[in-house]
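A single protein chain has been omitted; all remaining protein chains appear in their positions.
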Amino acid sequence: MDRAERPLRIGVMGPGECRPDTAALAERVGRRIAEAGAVLVTGGRGGVMEAASRGAARAGGIVVGILPGDEEHTANPFVTIPVVTGMGEARNAINVLTAHAVIAIEGGPGTLSEIALAAKTGTPLVGLRTWRAATDSARIDMHRADGADEAVARALALADPENRAC
Amino acid sequence: MDRAERPLRIGVMGPGECRPDTAALAERVGRRIAEAGAVLVTGGRGGVMEAASRGAARAGGIVVGILPGDEEHTANPFVTIPVVTGMGEARNAINVLTAHAVIAIEGGPGTLSEIALAAKTGTPLVGLRTWRAATDSARIDMHRADGADEAVARALALADPENRAC
Amino acid sequence: MDRAERPLRIGVMGPGECRPDTAALAERVGRRIAEAGAVLVTGGRGGVMEAASRGAARAGGIVVGILPGDEEHTANPFVTIPVVTGMGEARNAINVLTAHAVIAIEGGPGTLSEIALAAKTGTPLVGLRTWRAATDSARIDMHRADGADEAVARALALADPENRAC
Partner (left out) sequence: MDRAERPLRIGVMGPGECRPDTAALAERVGRRIAEAGAVLVTGGRGGVMEAASRGAARAGGIVVGILPGDEEHTANPFVTIPVVTGMGEARNAINVLTAHAVIAIEGGPGTLSEIALAAKTGTPLVGLRTWRAATDSARIDMHRADGADEAVARALALADPENRAC
């Protein structure tokens, strides 16, 4: 199997606690990722991460959860493959390096760090109701989507090596 | 899915270059892991890692490759899910935290660091032709196996939560 | 020596390339930090990091440079103590955990990730011409300063354990 044959890996980043309507959005994102045959990559915890994992797992997908802690039991119950880092927030860099594209949903400062790290490392970004960030001369480049289906379609297109410079 | 329902994850650690007989041993280890329904966790590179990955992939298993570098193309072609850390040798700690048990095959100093980290973090260890290490008052506790089949059987037994204190 | 007797550690985060007026600002920030007897913590590279390091080193201060790469020669010439992580952008989390307060100066996405990680981990933040970030319901809390002297005075006050809840 070479790069072109591996399943795409789509990251979903968002806060560890969220409202029911955000969870429903994240769950639909996860489901669409799995239905497309892609692997879901998340931080493995609750909230948006768990809702997306539930959506992907119930559609038969593989869910990778890159955990900040050093114990597997901190993974949400829909993670099929926990990656136990024990590195705290430093694992956010692994999340964005591992995903071919990242969908950021709402989020607190941890999600903002993942948006920034994706921009820094060149991982394509799609945003749903998430952070806007700018300086006087710069801003984070992100494809803003209106709903789960558009977000996943954009992420899959951006993740496809056929569509990427590198 | 909770911990008890997830597939077991067995790590195979070994050098990035190896002789043909060692590669044959590692490939059989990888195959047996996949045949048992477990996920193979490796460092994702060549040598022992690639041989084990080939064995597992050809038996239809999932192969997680936790890469030291920051580019996916450094994964061997049998890795199904690369985890791209960009952390160099610091990723060795993730390998042993992620696996429920580790099989060390021969190896250079990187493999020795994984043996030591497994001992430090309490991940059960099985050795095949690998390092022996001791001080005047301490030694690394490891189950030494005579061949691939025994190594995998021991690793699976040690990884099973039914057999573990924690 | 206990926590109260150690020198304070002030982080300066900013891009690896910058205009001369930004470099002058960063250099003054570094000088003020050293004049206050605090240790400067940076990412160890060029641009804002180097200018701040130059200011601190020329005032006789200690400069810690937490390098993303695995080779010391990538440190700027004013770093007195390089910390060689080999972890790439994941080291940004170490920068903010190590500093008692962080001053962010302008910056690209790497600096934004450090701002976000500081917010996530509770490290007090002071901004100079830097990122503004918000969602519909959240924003990054930061003390915005008008110049180098105010920024350092605020950072020192925020870093002082006498002024901190924890």
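First chain written, first letter: the chains are A, B and C, and each begins at residue 1.
Here is the rule we use: contacts are C-beta pairs under 8 Å (C-beta built on N, C-alpha and C of every residue); 3 or more make two chains touch, one makes a residue touch a chain.
Bear in mind that the values here come from a model prediction, so they are computed numbers and not experimental data.
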Original post:
Where does subunit A touch the missing chain, residue by residue?
Top reply: 70, 85-90
Original post:
Hey, which subunit C residues sit against the chain that's not shown?
Top reply: 1-3, 6-7, 9, 39, 57, 62, 64, 66, 70, 72-73, 75, 77-87, 93-94, 97-98, 121
Original post:
In terms of residues, what is the contact footprint of the unshown chain on subunit B?
Top reply: 87-94, 106-110, 112-113, 115-117, 119-121, 129-136, 138, 140
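Keep this in mind: only the chains that are shown with their structure count from here on.
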**OP:** Kindly work out which chain lies most centrally, taking the average of its C-alpha atoms as its position.
**Re:** A
Original post:
If you average the Cα atoms of subunit A and of subunit C to get two centres, how far apart are those centres in Å?
Top reply: 29
Subject >> Per-residue multi-chain contacts in subunit C, two or more chains >> reply: 87-90
